[in-house]
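Removed from the display is one protein chain of the complex; every other protein chain stays in position.
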Amino acid sequence: MIENLDQIFVLLQHWLVSFLPASWQPAAGVLLSVAAIVCLFPALFALTTVFERKGLARIQNRLGPNRVGPFGFFQPIADGIKSLTKEDIVPSSADAAVHFLAPVLLVVTVFMGFAVLPMGRNMVLVDLDAGLLFYFAMGASTELAVFMAGWSSRNKYSLLGAMRAVAQMISYEVPLLMSSVAVVMITGSLSLTKIVEAQNHYTWGFPHWYIFTPWGFAGFLMYAIATTAETNRSPFDLPEGESELVAGYHTEYSGFKFALFFLGEYVAMFSISGLGTTLFLGGWSAPFSFLTWVPSWIWFFSKLMLSIFVFIWMRGTLPRLRQDQLMNFAWKFVLPMCLVNLLVTGLWRFMGDGWLRWALCSAILMITYAGMGLAEMRRQRLGPRSYRYAE
Amino acid sequence: MSIVFYLLAALTVAGGLAAVLLKNTVHCALALTVAFAGLALLFLNLDAQFAGFAQILVYIGAVAILVVFAILLTRGSETPKDGVFSRSWLAGLAIAAAVFAVLGWALLQSARVLPHETAVPTVTVQQIGVALVGRYVLPLEIVGMLLTAALIGAVIVAMHEKVEHEKEGSK
Partner (left out) sequence: MLGEGILKGMAETAKNFFLSFVSAERLTTVQYPEQRIAPFEAARVFPFLVYDGADWEAGLRCVACQICEKECPPKCIFIEKSTDKKPDFVGKPQFYPARFDIDISVCMSCQICVEVCPFEAIKMDTEFELSTDDRFEGLLLDRKQLAKSNEYYHQIHPTEASVVDAQLAAEKVKADARAKAAAGAAAAKTAAIAGEGA
């Protein structure tokens, strides 16, 4: 019974597809899964917009939207109706073809990333051997869509926003990939299903998730920072900062195209959180061995929503980083830490099991972190604030 | 030669043609990106997973952006007044035909020389990795040094301008 609940979506898919002739069945099965993903994640996106607005509001000691539906949970429906019925304004000097294709390309590449995420036991859309590489290839194409959006609007501010966004995304691709490489080094495979299965073991009830190792913890932190920057999320949201560049690269978009950009950003957040969950938090495996009776997809989606809540929490806490601070941080701090993390991962892999490798790896990471952090702070002459008043 | 191959080949060739025939330079760059995508799909069609995804990651994710930035930061983004075709198009056509002939002859020759493979060889990423740090480690390191030199050169070019600006400011 528990097995059935765990595999309920797989069984449902098999049952629905059994009505078709045998030669059509694989394609139909895949199409069904694709349809499920395309319906589920926008619904999750709608829910997340409400959670975000209410979460940020509660952090700021105010109520969020609470008029539409019970506790405001039908607000996305109102937002959706607004986006759909707004006039679609395309500037007359804008490049119409590219202007139209940019949000399309963004949404397509973002949804492609879900094809390799294992959302439960046996619940991967396509089990690729180079799954991680496929995911990052799709992420790289997102930058092109952002650039196309900014350039095609023929608006200096949009172009500036797009350049900044692309520079930021490229800079943080490197830490993103390098923190994932550490996971690949230990697992020995680029396939995401194998990575999850490698983490699905328990010692004394505790799971073998990679976040519970020194290199995994450091890798996860850097992955989280890189993720926040990749999806243009606060505190790295200068490209779309509402008070800075109007709306950055999507200034000239209105109505449904703007909703598509918004959708693209949030769904990218989901997919990259899903990847982070798979790489570091054990994917669909339960946190304790006595909890394995809970269906695997529930664990995956709970970890995903937890990541989203942490994103919302960070947005409510931290002020925005300036462009040069952001780039400095990427190249001068996160990248060296990633390289040290790779070294530490190598040490971990080739040292024997025992307390020595824990101590050595943690020591190397903490000393590097403290050293580089203090050096950076001293360079920027950070200290307690002093105020000068007009006399 | 399946229908998929013909479609992908048509996509790649269309992208390449558009990249040379369009007037707006940024449109040309985007059409080139379509050609890259077609090439990546051709790799995937041949079951070369690593090559296909690396093509997308590197070419579309980085090289296309680089090309577009280069166009924008120079004056190439303005539509050329004199039209896109050069005046000595006959010589260009002759050279292109010669190159195509040589490449075609080499490909056809190799198809005759190589033995017929009955099974598609599966190259896993691990084999590629082992080959890279085993047999091909020297080219790997040379490419790495080349990239480092390019990075340092870029930094020096940018820094030079800053130093010159500062010198002029202090005068």
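The letters A and B name the chains in turn, as written, and every chain counts its residues from 1.
The rule we apply is simple: a residue touches a chain if its C-beta (ideal position, glycine included) is under 8 Å from a C-beta of that chain, and two chains touch if they have at least 3 such contacts.
It should be emphasised that the depicted structure is a prediction, and the values quoted were computed from it without experimental measurement.
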{"item": "Touched by the hidden chain, restricted to displayed chains", "value": "A"}
{"item": "Residue, one of A:Pro26, A:Gly188, A:Gly205 or A:Gly373, that touches the chain absent here", "value": "A:Gly373"}
{"item": "Sole contact to the chain not displayed, among A:Leu11, A:Cys39 or A:Leu63", "value": "A:Leu63"}
{"item": "Those residues of chain A which, in the complete complex, touch the missing chain", "value": "55, 58-63, 66, 313-314, 316-318, 369-370, 373-374, 377"}
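The definition used in the following text is that only the chains that are shown with their structure count from here on.
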{"item": "Cα-centroid distance, chain A relative to chain B, in whole angstrom", "value": "29"}
{"item": "Chain B residues touching chain A - in the complex, by the definition given at the top", "value": "24, 26-27, 30, 33, 49-50, 53-54, 56-57, 60-62, 64-65, 68-69, 72, 124-126"}
{"item": "Residue numbers on chain A that touch chain B, as the complex places them", "value": "95, 97-98, 128-130, 133-134, 136-141, 143-144, 147-148, 151, 163, 166, 170, 173, 188-190"}
